[in-house]
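This is the structure I have questions about; it appears just below.
Every protein chain of the complex appears in place save one, which is left out.
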Amino acid sequence: MENALGIWGPQAIMMAITASFTVLGLIMLFAAILMKRRWKPSYAFEFGFIAVMLGLVWYADKLSVGTYSAYQQNLEEGTKRVSGNYDGVGEQAFDRVFTVIAFQWGFGFINEEEEVSRNAVIVEPGQKVLFKIVSNDVIHGFNIPVAQITAEIDPDAQREVWITAPDEPGKYLIQCVNYCGVGHAQMKAWLVVEGNETTASLETEGEQT
Amino acid sequence: MIRFFVLTGLIGGLAVAYLTTAGVGPITQLPPPKSLLTDFREKGYVPESASLEEDEAAEELHVFEVPDEDAIYLAEAEAAFEAMMGSMDMSSMDMGTADGATMDMADGSTMDMSTTEGATMDMADGSTMDMSTTEGATMDMTDGSTMDMSTTEGATMDMAEGSTMDMSTTEGATMDMAEGSTMDMSTTEGATMDMAEGSTMDMSTTDGAAMDMGEGSTMEMGEGGLLVTEDGDFDREIVLIMTEWEFSDMQIDVKMGERIKFTVKNGGQIPHEFMFMSPPLMQAVNYRTTRADWSLFEHEALFEKPLVLPDGEFSFVLQVQQPGSWMFMCMLPYHMQMGMMGQMATEGMAMDM
Partner (left out) sequence: MSDAIKNHGPGMLAHWTPENIVGETSIGDILFSNDYRKIALKGIFTAFIMLALGGFFALAFRSELTVPGVQFLGAKVYMTLMTLHGMVMVFGFLIPLVVSILYFMLPKVMGTEKLYWSGLAQLSYWTLIVAAVLLVIGRPDFTWTAYAPMSFRTGNPYLWMGHVAIILVAISEFLAGAVLFRNGISGNFKWGELPLMGWAATTVGLLFMISVLPLGFAGYGLLSDGLHWAQTAFFDPSRGGSIERFLYIFWSYGHPAVYLPFVPAIAVIYTIMPRLLGHKMWSYWSGVVAFILLALGAMPIGPHHFQPVHTISGGYERFVQILTMLVFIPSVLHVFNWISTLFMAPIPASARRAIPFKFMVMSIAFIIYGGATAFLNAQIAPDSDFIHNTYWIPAHFHAMFVGFTAQMAIAGFYYLYPYFTGRMFNQAMGNWHFWLWQIGLFLKITGMGVAGYIYFPRWVYDYLDMPGWMEAQIVITIGGYMVGAGFLIFIFNVAWSARWGKTAAADPWPLEMDDPAAQTAQPAE
């Protein structure tokens, strides 16, 4: 199963670094309160610390830009090619292309044959899927937890999001994450990955899976 | 000063607490003045056609399942519904004027026609009585006549005028089709009905319906009393326009046996769906209509068209095969609660909504 942005590595690093600085800050704070020994840092120390922070900003920017540039490449028409075993540019780089209409309150998925499906999109394992999303009315969100991608759909424009479908067959959640009216909490859909057995990854009451 | 604020806080707080909980009004929503899809069609972001075919893949893969709990609620709802229909005062039910009226004696239901003053059930010319059950329907016709229709397979009914008839058999129904009457005997097992091969039985009749059906022919009974086909002959046309948040016709009166061509258009600015459901089916899913998982499960319907985009339309032919009432609605989250539900009923069967 591949994360849409491909950011497992960089994201984990960033979270670890952030957590470390948090812990460091808290340790320093509590040390200041609880330790007997006193310490007055010099200005040089502060400048040094700020320099480290600036370095962190530079590094975070680099990681983030690197990640989203790679993601971005697939969406742009032009000379960029998708790495791996896909050829083609723009839409041809994707195995499946769906037009998605987000509306109050549900999703309509229109496949390549212009057939519409309510709240269900069906793909095969590992396929690269492009979603071209428009909103019928208000701002909606589009989040696929398993693919780790979130987008916000501005009614002014079409929004493109792509994912690599999970390798494991099953049903995965797609949800709206922007408040769009009373039905927002129920605005969910299934990303179905076909396979020999369709195991439900959602367990609810009343379902014995 | 502190007392002033504590008091003001308490009083104000109570008022606010009320206004923001019990005092909140009903759920409403204004639709957009115009669906943005019209612009997007011009720009090529969505397909040109507003009436898109349905993608069958989701159906085939059973993506949307019915939760097990539904069955429990459905059984409860059906029992309650039967009880309600059973205790319906039939003395005011006049089956005689409605040509081709049918009555569906569902499983285990009882119809008690006994009233203090002469219940009449006028099996007028051309009326049909459907005894299609798999087990034990009883019909008690008073005013002198007793009729016990409890059968397991195959009802027998002697429609001889004014006679008493005991229909309790276990198998092997016989039926004497008295002149001028029609009877629908379609059951799952062992109905006998003498019907000409391959003929269709038309239940919407005028006076003096005759039914002549050859051996082995079957008559199709739609689920829940409605038979829906994509196309076919029809007696009447109805155009239903869906808007936010209602249908152009909220109450549709139909006759038994009538065939109606429905053209349903989405005249609103938001996609909708369209379905027919019977009251017990609706009751069965009531417990989860506002739950977060609503859109992720199937709700059984007698007929369903899942998604109709604004300006889209579709049509079908529907035949009413038994008396009763059915709801038609859009069950997208909160659409129904905000008003998108109407009723289609045969004479005298409309329920208070």
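By written order: A and B. Residues from 1 in each chain.
We adopt the following convention: contacts are C-beta pairs under 8 Å (C-beta built on N, C-alpha and C of every residue); 3 or more make two chains touch, one makes a residue touch a chain.
All values reported here derive from a predicted model rather than from experimental measurement.
One of B:65, B:249, B:293 or B:347 touches the chain omitted from the figure, and that residue is B:293. Listed for subunit A, the residues touching the missing chain in the whole complex are 3, 5, 7, 10-11, 14-15, 18-19, 21-22, 25-26, 28-33, 38-41, 43, 46, 49-50, 53-54, 56-57, 60-61, 63-65, 67-68, 71-72, 75, 137-139, 141, 143, 145, 148-156, 159-161, 173, 175-185, 188, 202-205. Not every partner is drawn; the one left out touches subunit B at residues 1-6, 8-9, 12-13, 15-17, 19-21, 23-36, 269, 290-293, 296, 334.
Simple rule for what comes next: only the chains that are shown with their structure count from here on.
Taking each chain's centre as the mean of its C-alpha atoms, subunit A lies 44 Å from subunit B.
Interface residues of subunit B, counted against subunit A in their complex, comprise 27, 29, 31-32, 35-37, 40, 43, 45-47, 49, 52-58, 61-65, 67-70, 269-271, 273, 290-297, 306-307, 309-310, 332-335. Those residues of subunit A that touch subunit B in the shared complex are 99, 101, 103-106, 108-111, 113-120, 122, 132, 134-138, 155, 158, 171, 173, 181-183, 185-190, 192, 194, 198, 200, 202, 204-208.
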